[in-house]
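One protein chain omitted, others in place.
Chain nomenclature is as follows: A and B, assigned in order of appearance, with residue numbering initiated at 1 for each chain independently.
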Amino acid sequence: MRRLDLNLFVLLLGAAILWVAPAGFGNYGLYVLSLWLVTAVAAMGLNLTLGYAGQVSLAQAAFLGLGAYATALMTAKLGLPWWLAFCASGLLCFAIGIGLGVPALRVQHHYLAFVTLAFATVVYLVARNEQWLTGGVYGLANIPRPAVLGDKLNGNLPFYRFVLAVALGLALVQWWILRSPWGRAFQALRENPLRAASLGVDVRLYTLLAFALGAAYGGFAGALYAPLVEFIDPAPFALSQSLMLLLMVIAGGAGYFLSPFLGALVGVALPEWLRFTGGAYLLFFAGAVMVLLVVSPQGLMGLADRAVQLVRERRRRPEPAAAPQPSEVR
Amino acid sequence: MRTGWIAALALTASIGAARAQAPAQGEPIKLIGVVELSGAGATAGTNWRNGIDLAVEHVNAKGGILGRPIQILHYDTQTNPGTTRAAVQRAIDEGTYAVLGPVFSGPIAASMQIAQRAEVAQLVGGEAAGLTKQGNAFLFRTSLSQADAMPKLASYLKEQVKAASVAVVWVNNDFGKGGRDVMIPELQKRGIKVAADVSTEQGQADFAADVIKVKNSGAEAVFVYLNEEESARFLRAAKQAGLDKPLIGETTLLGAKVIELAGEAANGVRGHVGLSVDAPVPAFQTFGKAYEAKFGVKPDHNGLKGYMAVHAIKAATQRMGKVDRKGLAAALHGATVTPTDEPGILIETTWDKNGDIDRESFLAEVQNGRQVITQTLPKLGR
Partner (left out) sequence: MTEFLQLVLAGLATGAIYALAAIGFTLVWQTSQTINFAQGEFVMLPAILVLALVRFAGWPLPAAIAAAALLFVVIFGFGFKRIVVDPMIRHGVLPLAIATMALAILMREGAKDGFSAEAQAFPSLVPTGAVTLFGASLSLRDLSILAVACLAVLALHLFLGHTRTGRMMQATAQNPDVARILGVPVERMILLTFAINAALAVVASLLVSPIYLAKFSNGETIGLAAFIAAIVGGFNQVRGALVGGLLVGLVDNLSAAYVSASYRTAVPLALLVMVILLKPEGLLGRREERAV
């Protein structure tokens, strides 16, 4: 329980810092930060599915795409307000998550991964081929920015703050979910599904819920992505992006609350920072990720965790051979 | 033609004499290239970038633009629209005088509003028809639009190849679909039947099934509209399967890289070429030799585009008489730059108010591993 409260504290503090710090950044810097937050929201969803319910989803970028296209069509073509599109995106992805999960989980626990693989490819192909709906390879342009209290957020700084606010809201919702009985059920699922089932947790239902919620977060991220980039085509939602999101969640540390932010930092900001190395920045990126995983398979949050525990042990050193502390609920 | 020789002489003389002249001084003019240096567009982007670098070298050696040297920098877009947008944004933030690139039509479409909003001229290598139809006053092509090239090709298919039915093979991206969408009505207008309409994937490696489909469609000629490397793979697969109908294409089918990769399979391929180092334009050939001396390989048409883009900027700026970022676009609209004004433009080029280009172009054939120009087509004269 204490760990979750620490997470909340870090979250709120981080949001406050992020609100004021980038005031001096240029357009490019604000764009990268906004993209980081949007990616973090998608990663939050995947973290719920993977880190808490233990399911591998290879379609998170496809849900992002569904949300982005839904939002683009609703706001640009139909002129509906962004909030409506935002909710619709989340709802749509939640429903599809349920629809995919029910037959897949009936078969076997880990075949959801393959179903998401197929789904991701189909979504990409439909987006690319069905020009009448999605603009096909030409994409959809001129996606309007949302208007908050009558003020169109065309400037990069106001829009960045908007994205920050929405991302914070979604993170708080997730924090609340994890504190609730649902959260405990998810954790039981992660530790040992068989044991959880024997304790009366409806494994299939909660796995389904985790997956569908994760998908919904992907949809929300897409609803933010479309007005950020103001143009969407199928390319950012391809399978390789889903794999990248998976990589980000693991690198951040699957199952830790704050890992999506760290993972998204690794996936979005790190390649940008490494650009000074010239063309070889992806090489350094991949190398860094590999070294990180070999050193700490629990990702960056795992490293932080170990560091904190090391510090704690040092403090307790004067006492001889104390009994090992029970592992804290994460 | 005579102007061509004069231009070539002027160009050679100026490159040779450059060393004798005083180098450019004064505050540098920043130019930033937004280029595909990795991903599907790597070949095209690398050529574009090299052409730009060579041009900057030449321009600076001759005194720069209005006496100020050009400082050039390139950002890799990874052929990804989102990354392209970030790169263009960054280029503008860092104060570039104009944006050079991208080359691939998809990323261009994704990012062109950024330069438009910042009122910065953007010179691109893309050929997709739709780019100049969106009322963007800051976008300029460096090669013929598909909307102008396809009718020329369709007429060629009708009158010289005399094909009654054509199979259309195209790559399913902005570029390929755009070309196909313009070509098919042009074919139908001329009474040519479309025997097969075959879409392929960007980066596709295996064309066996597509070649078989084309073979069995009974088409009398095949129009191949793929990116460079895929073109080479297709040609190889076609030869493999014994497809012996005329293969007709555009610059992406007849380029130096394609010939190198496809080897024997490229011989006999014909088509329309907007820009080519092998064209009977001596200035092109001089450029080709300079490029090869510096980079060790022959350039493709993207190298030419990049080279001309820099010189177009120079010509327009010198006409303005001052280095004015906002005024550059206006100066380019309706401008005709001839090689006598500016040898680096290599061939007379006119920009219209939409940013489209009007220029001579060529019909070519690959013979014995080399691209040979068979005809010159005049400007459309708009």
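One rule holds for everything that comes next: contacts are C-beta pairs under 8 Å (C-beta built on N, C-alpha and C of every residue); 3 or more make two chains touch, one makes a residue touch a chain.
What you see is a predicted model; the values in this text were computed from it and never measured.
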Full-complex contact with the absent chain, from A:40, A:115, A:208 or A:258: A:115
Candidate in contact with the missing chain, chosen from B:257, B:270, B:301 or B:359: B:257
Option touching the unshown chain, where A:84, A:102, A:290 or A:308 are the choices: A:290
Touching residues (missing chain, whole complex) on subunit A: 56, 103, 107-108, 111, 114-115, 117-118, 121-122, 125, 128-129, 194, 239-240, 243, 246-247, 250-251, 254, 279-280, 282-283, 285-287, 289-290, 293-294, 297-298
Touch list for subunit B against the chain that is not drawn: 37-40, 42-43, 46, 172, 198-201, 203, 205-206, 208-210, 212-213, 215-216, 229, 232-233, 236-237, 240-242, 257, 260-261, 263
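Operating definition for what follows: only the chains that are shown with their structure count from here on.
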Distance from subunit B to subunit A - Cα centre to Cα centre, in angstrom: 40
Interfacial residue positions of subunit B with respect to subunit A in the complex: 37-38, 75-76, 80-82, 85-86, 89-90, 92-93, 106, 109-111, 113, 130, 134, 172-174, 177-178
Complex contact set, residues of subunit A against subunit B: 26-28, 31-32, 35, 128-129, 136-139, 141-142, 229-231, 233, 235-236, 272, 275, 279, 282
